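As you look at this complex, bear in mind that one protein chain is not there, while each of the others sits in place.
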Amino acid sequence: MTRNRFSLFAATAMLAMALVGCNSDNKSASNASGGGTSNGSAPNFEPGFDTTKPDPNMIPLGLVASQNGELRPWGVDSVNGALLAVKEFNDAGGVNGKKVQLLIGDSASKAEQGKTAAEKLMSDGVIGLLGEVASGITAQMALAAKDKGIPVVAIGATRVDLTDISNRVFRVCYTDDFQGPVMAKFAYEELGLRNVALMTDKKQPYSTGLSNSFRNYFKKLGGTVVDEQFYESGQTQFNGQLTNLKAKNPDGVFLSGYFNEVGPIVRQASDAGINAKYMGGDGWDSSEILTSGGKAILGSYFCNHYNNEETRPEVKEFLDKWKAAFGGVPATTMGALAYDAAKLACESLKKAPAATADALNAAISETVDFPGVSGSITLKGMNGNPPKRALVVRLAESGQVFEKAYEVGDLKK
Amino acid sequence: MRYWLIRLGSIALAIGGCLLLDMLVTGQVPGVNKVDDFGQRLVVLAGLYVTLAVSLNLINGITGQFSIGHAAFYQVGAYTTGFLAVTYFDRSGLPGPVWVIGMMLISAVAASIAGLVVGLPSLRLRGDYLAIVTLGFGEIIRILVQNSDKIGGSYGMTVRPKFQYIWLVWLLAITCIAVCRNLLKTAHGLPFLAVREDEIASSAMGVNVTRVKVTAFVLGSAFAGAAGALLAHFEAFISPSMFTMDVSFIILTMVVLGGTGSITGSAIAAVLLFYLPEKLRDMAPVSGAGLVAGVIGVLAAVAGIKWLISNYHGSRLNRGIFVVCSIVAGVVIQIVFSMVLRNVPALAATQFEAAKLRMVIFAATLIILMLVRPQGVFAHHEFSWSWVQRLLGRRAPTKEVAA
Partner (left out) sequence: MDLANLVAALDFSTLPQQLVNGILLGAIYALIALGYTRVYGVLRLINFAHGEVFMLGAYVSLFVSYAMGFGPGSTRDSTWINLVIMLLSSMLVCGIVGVLIELFAYRPMRSQARIASLITAIGVSLLLQYGGALILPNSPPPSINERVNPIQGTLEMSLVGPDAGLLKQADEAKIAFTQAEDRYKAQSALDPKAEQASTKGLRDEKNAADRTYNNLQRRLDNSGVRLRVPWGQVIILGTTIVLMLMLTYLVLYTSVGRAMRAVSHDFDSASLMGVNVNRIVTFTFLIGSMLAGAGAMMNATFIGTPLTTFYGLQPGVKAFVAAVLGGIGNIPGAVLGGLLMGVAETTVVWLGYSSYRDAIAFIILIVVLLFRPGGLMGSNKVEKV
């Protein structure tokens, strides 16, 4: 008995100490370097504000990003892009001299955690939320924000029905209803494919939604979807599904999942002897897909938001700023989209008559022709879905090669 | 007469307490500020986790059936309610609380049927085999839901209407605690404990082992199902990603950390373990030097305490002093190291954000607590007033000896 109580005390003390131990040495620097430590980005970027504690003298905006878990590459780029935009806005004078503060919440790549993070940020008083990249997490955030009337600007969530959650959900990217048909049109007209098979990640809402958009439009064009196979993210071997696909003689395979699985699938597909063109959506966007896909993935096509090689001045300027702050180029397009989302929110704050959620919401929904890195953004009268261009890029050894751009009107013809 | 007075009194007290909590949290009591929405959400989720942990404790701790798939029952409850609410609520014309209580009952029944399905194999399996079956059952349920487009598939489903009854959540938690406590305090609970200690011996003594095991599974899963019903109406959106294996593991961890078999322990550990990662969100970034120093300090202190526990047999007072000394030594080591390491440029420059450290600290806390106190914080003990009295230095009434 005595021993029990004694160890109980010890256990409690240990717990307290573990917490103290991690809090003791943080006065030296109280800013978060968004780049993190593990991907080697330059740590000399200082956003100029605390990203965890709200500062009463600043206008708080919130960002939810996957700083942990399997979607971390996008989370890191989201954080960096948004910090870059806010810092730039503050350096330019802010809203009549008042600076904007970006508070960051971690969704750990999980929908429920994303919701908790959003709730936490809202309780800290943010008047607008930015993020997420994954549609499933964004849906939870939007639901949490709905009751409080906080506007949400999604960074890379493309699932169609997200903006139906409330009229305060916006995004700076296109939707699956655009990128699915774009890829279908590209496959049918440019690549001349007629019999396409689908590989869908059943665990990811993004993937099931994109597969549906692609299938519907491809059928409308007159093509045939010969087969659809499912997998779950986390699996590593896909030979079973691929053997089934091969028996259906597809001349193209549309992989709507995220890059983690797409690389190995394409590699294994070529091992299985499938002779077809591979295509996908913006979930492919990562510089590492070339290593995981190996030789087999070269010459595949996917749909993206913008391209680092583009000659538009916005892109050049953005890349220069990025290089100065973090070194290198953003590993994914989410850096640019997060930059656009944060900048859009900041500029709207400037236009808004007061720093409140309602005013911010009104200002965002009045956005017309905002010059974003990823293209011009118009939200007025669009139910939160800006009409945006989509780029089809080809994977080559050097990286992503621009192939064809689709404007919004192109699908109507 | 007195018996009934106490019974009814405590029921009234529980309901009253829950309503008061609800009013406090939502700011209906004059003079008390409303808790913000994040806080409200935490209060509700903490209540749900208490229910889940205590109900798993019934299966795991009290009856000794090793179940690690509790999230499955939670999910069955949530989806039953979600589906019924979307389909029938508008037609039913029932007022909110009545509907939600009805849903809790129906979900409890649905989840207990699922519990029966899992409980039946448990008659033949034991230990780790049962564990893997319960884990597998959880995965099967998740995949089934994920493949049913009618209930939203992997995207999830929106549950309408949204009911946020904080009092109901905590009332459920209290009911769950009360049921388990009364089970243990009365003769009905003895067979459960007997099965945990020795299945064969208890069956030789005339305990119906089958009935005990199945009852435990059915009761435990019913409470989890009711919690799922409340979750569905509170969140108004449910998706399969909310009920993954991690959730089951967290609930199991709550039970073991609190002390397997202790209701008090499960309930308190549920609240603490739920709040720990959430509170860590507020933590400021830590430099590499601080982190390394912290790790070294904690390791030193753990090693010291661990050594003391196994090798020192002096008086209690001396031992307490030594423990304090080793903790102080750990802190000193930590401070010294952080001073030294701050001069190492590579360590001083790196910053670890709270978001990334959150789960690491959580995991480290788990390991350290288990190393230092493997029987769980409360071990087999329960909270009782006589314990409080003893703690305050008064003699416990003699009645306690019998217990």
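As written, the chain order gives the labels A and B, with residue 1 at the start of each chain.
Note that a contact is a pair of C-beta atoms (placed from the backbone, for glycine too) under 8 Å apart; a residue touches a chain by one contact, two chains touch by 3 or more.
Note that the structure is a prediction, hence the values are computed from the model and not measured.
Asker: If the hidden chain were put back, which of B:6, B:98, B:144 or B:324 would touch it?
Answerer: Reading the full complex, the residue touching the unseen chain is B:144.
Asker: Tell me which of B:23, B:178 or B:371 is the one touching the absent chain.
Answerer: B:371
Asker: Return the single residue from A:160, A:221, A:272 or A:401 that touches the missing chain.
Answerer: Here the residue in touch with the unshown chain is A:272.
Asker: Can you say which of B:15, B:35 or B:132 touches the chain missing from this structure?
Answerer: B:132
Asker: Across the whole complex, list the residues on chain B that are touched by the chain not included here.
Answerer: Residues in contact with the chain left out: 60, 66, 121, 124-129, 131-133, 135-137, 139-140, 143-144, 146-147, 198, 200-201, 245, 249, 252-253, 256-257, 260, 306, 352, 356-360, 362-364, 366-367, 370-371, 374-376.
Asker: Which residue numbers on chain A touch the omitted chain?
Answerer: That gives, for chain A, the contact residues 36-40, 68-70, 72-73, 75-76, 192, 194-195, 202, 229-232, 234-237, 239-241, 243-244, 246-247, 249, 251, 259-261, 263-264, 267-268, 271-273, 275, 286-288, 290-295, 331-332, 397.
Going forward, only the chains that are shown with their structure count from here on.
Asker: Averaging only over C-alpha atoms, locate the centres of chain A and chain B and give their separation in whole Å.
Answerer: 34
Asker: Which residues, counting only chain B, touch chain A once they are in their complex?
Answerer: Residues in contact with chain A: 36-39, 41, 146-147, 153-156, 158, 235-237, 239, 241-242, 278, 281-291, 293-295, 297-298, 301-302, 305, 309, 316, 319-320, 323, 327, 330-331, 334-335, 338, 342, 348-359, 361, 364-365, 368-369, 372-373, 375, 377, 379.
Asker: Which residues of chain A touch chain B in the complex?
Answerer: Interface residues on the chain A side: 2-4, 6-15, 17-26, 28-33, 36-37, 43, 50-53, 67-68, 104-106, 108, 110-112, 115-117, 119-120, 122-123, 135-136, 139-140, 143, 147-148, 159, 202-205, 208-209.
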